[in-house]
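Here the complex is missing a single protein chain, while all its other protein chains stay put.
A and B are the chain letters, set down in written order, and residue numbers restart from 1 in every chain.
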Amino acid sequence: MNYSYTPQSGAVKFTMILSGAVFALMMVLGLLMRAAQGEWLDIEPELFYQILTAHGAGMVGTAGLSGAAVMWYFLGRHIPLTKAVFWIFLSLFIAGVVFILGSIFVGGFAGGWTFLFPLPAMSGGLWEVGAAVSFMLGYTLIGVGFLIYYIEVGRQIIKRFGGLANALGWQLILGRKTDDIPPPAIVAAAAVVIFNSIAIVLGAAVLVVSIVNLLAPEFEVDALLAKNLIYFFGHVFINASIYMAVVAVYEIIPEYTGRPWKTTRIFAIAWNVVLIFVMAIYWHHLLQDTVLPAWMLITGQLVSYFSGIPLLAVTAFSLCVYIRGSNMKWDLTSALLVISIAGWSVGSIPASIDGMIAVNKVMHNTQWVPGHFHTYLLLGEVAMSFGFMAWLVRGKNIRTLSGLDKAAFITYVFGAVGFILVFLISGAASVPRRWAVHLPEWILQDRVGTIFAALVVLGTLGFVVRYVLGLIFENQASGDQISGDQNSGDMSSGGQPSLGQKA
Amino acid sequence: MMFRYGVAAVFMASAFALSPFVVSDPVLHVLVQIPLLLLSGGLVASRITISKDIAYVYLIIALVTLIYWMLPRSIDAALSSTWYDVAKFVSLPLLVGAPLALSWKHIHPVLRGFLKANAISMLGILAFLYIHAPIRICNSYLVTDQQNLGYGFFFVAIALSLYWSWPLIFGAPTQRPPQRTRSQHLSYEGTSSMSSHPAVD
Partner (left out) sequence: MTTRLIFPLLAALMGGGFLWQATDGLRAITAEEARRISVAENPRSVPETYLQAMDGAAIPLLPQKNETVLVEFIYTSCGDICQVAAFDFSEIRDQLALENADVRMISISFDPEQDTPEQLSYYGEAHNADGTLWTVARPVSLSEDQTLSDLLELFGVTVIANEWGGFEHNTAIHLIDENGQFSRVFDTDDVDQVVATVLESS
């Protein structure tokens, strides 16, 4: 069942350098926007919206990329994966990024990462049709890369477990006797493969329709259907990045607690529920669209209430149980991974509040919404990725959190919490989101936000530099040995942690 | 074997028989006649083996020809010109159905999966465009029929995605043990006994 080898640690490590660097760069763009809103920096609104578009597209893309790298790495412990597929995935991703960057900074595209119809087509002369087409082609390339990635993962899971139903733990749920329980990483992967493939197939459809509409405007687009498809795609995709990265928690935390993370019946049920819910929660972006049928809006509100439950009940709760009384060792890896689950759980609260129709109508276009998704991302997916990076260069010994590690961790978490709180407070005070120029009354908050953002950037630079240095030293230390297999050394039983006494 | 040829001949004959009716109904034309032609070619070729080296050439020929017949102007041309209609009857079985059937088993499984996903996505795109386009996409068909075709694409997309994803979720039917009478229970045991062999890297 377990594979002690990690199939492509080289490719994954390279991907994480890329992810770390782009995360840092995109955070700098975010910092620039907050500084411009606080009038510490003079940025033309045209450039501001280009930066906003780059920040959104870049962050969502990188979250997806890093999540995919994390999942690929750990799935290698349970199923054989074709190396070439990861390289094709990565190449398509980079090609897509080139198209997107060109569209924004050469073509001047500033229609937002959501490319919501009809804004890309009606730029008011700010960008040519070609820029919008290039942006969407870039997305399409990235989507194709992800699709190929999921097809490979899905195919290998099916080969090994005989069908996605088994991999989702249905035998366990239905109470059938089986000695072949899929590990948590497989359950998560099976769910992500299903919902994100659906999102990408629909996303590709709406992207191509939008491209056709840009090139041949006589092919009109149903704006409401396009909006539904775009938000479905975008929302599921960004959620998938977290659900992929959380595999790092399932696979790494046992090394620290000494208890293997097991697939229980409730765990399997929770992931099956997530599989459905994750596809329905995008509705909270459409609660202001009163033309949608009422049942959709009401379902949207209900689903966004309940969507937090399977996550909180299972991942967060079991994390607490595993940590409790386990003599947990705290280093940068474990601290970041635990904070990521905490941030992810806490982030569901502002999301649920935004999911209430009455609140949504006044709050959705305020900074409350960036407040909510920055909680998920800064203290969720991104923290998971940084935790994974720290683990990749950790070596065999777990050292306690100290010195520069501690400083970077505290700077990052303190900065992130402050940054998010400013967003939430501003949102509650009705400061609009997506505005390049702010009223004088909002500038104090913007400046406080800018300072916190600078702390986040500082902490991030610490993590990324530490990771790159770690890779360099590791390569020197291991000499001509194949790098990246430090895990196979200390984990004789592969997926099971060596520290575990009872497996 | 004779049976397959027989079915292929019936499909081909039905496609011919539909000719007078496809003039006024795009659903009949695109979602019945064209699939019949593809299937007749596929059935004839399905048991023939070809060299793996040439498989991707066959695939490309099939895809290019299929894309050509997806162009609305090609459909219009097939209705207004006998030559194009003849080309349709010849090329869809011989240059799409047959090469696709010949090459399919040699195509890398990831690419096969991608082609299936792409087919669903493409049908969705066509549905979206045909249902909403205020312009007439084919000069030979009424706008209302064009919308019907759009809904047709939508239903085919749903049907194909169910048909293709069912075995992914519950295990492919070919992996079931030969006794079909106790299928439900056996399918689970069958698949799990299969999967108890650890995959080799």
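To be clear about the criterion, a contact is a pair of C-beta atoms (placed from the backbone, for glycine too) under 8 Å apart; a residue touches a chain by one contact, two chains touch by 3 or more.
Source: prediction; values computed, not measured.
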Task = Consider the whole complex, including the chain that is not shown, and state which of B:I50, B:L115, B:V143 or B:I169 touches that chain.
result = B:V143
Ask   = Which of B:S46, B:S74 or B:N118 touches the chain that is not shown?
value = B:S74
Note = From B:A9, B:I60 or B:A159, the answer for touching the chain not displayed is B:I60
Ask   = So which bits of chain B touch the chain we can't see?
value = 24, 53-54, 56-57, 59-61, 63-64, 67-68, 71-74, 76-77, 80, 135-144
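The rule is short, and it goes like this: only the chains that are shown with their structure count from here on.
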Ask   = Where the CA atoms of chain A average out and where those of chain B average out, how many Å apart are those spots?
value = 36
Key: Touch list for chain B against partner chain A, complex   = 109-110, 113-114, 117-118, 120-122, 124-125, 128-129, 131-135, 161, 167-171, 175, 188, 191-192, 194-196, 198-201
Key: chain A residues within the chain B interface of the complex   = 1, 3, 5, 7, 79-80, 82, 85, 144, 147-148, 151-152, 154-156, 158-166, 171, 176, 178-180, 197, 200-202, 204-206, 208-209, 212, 218-222, 225
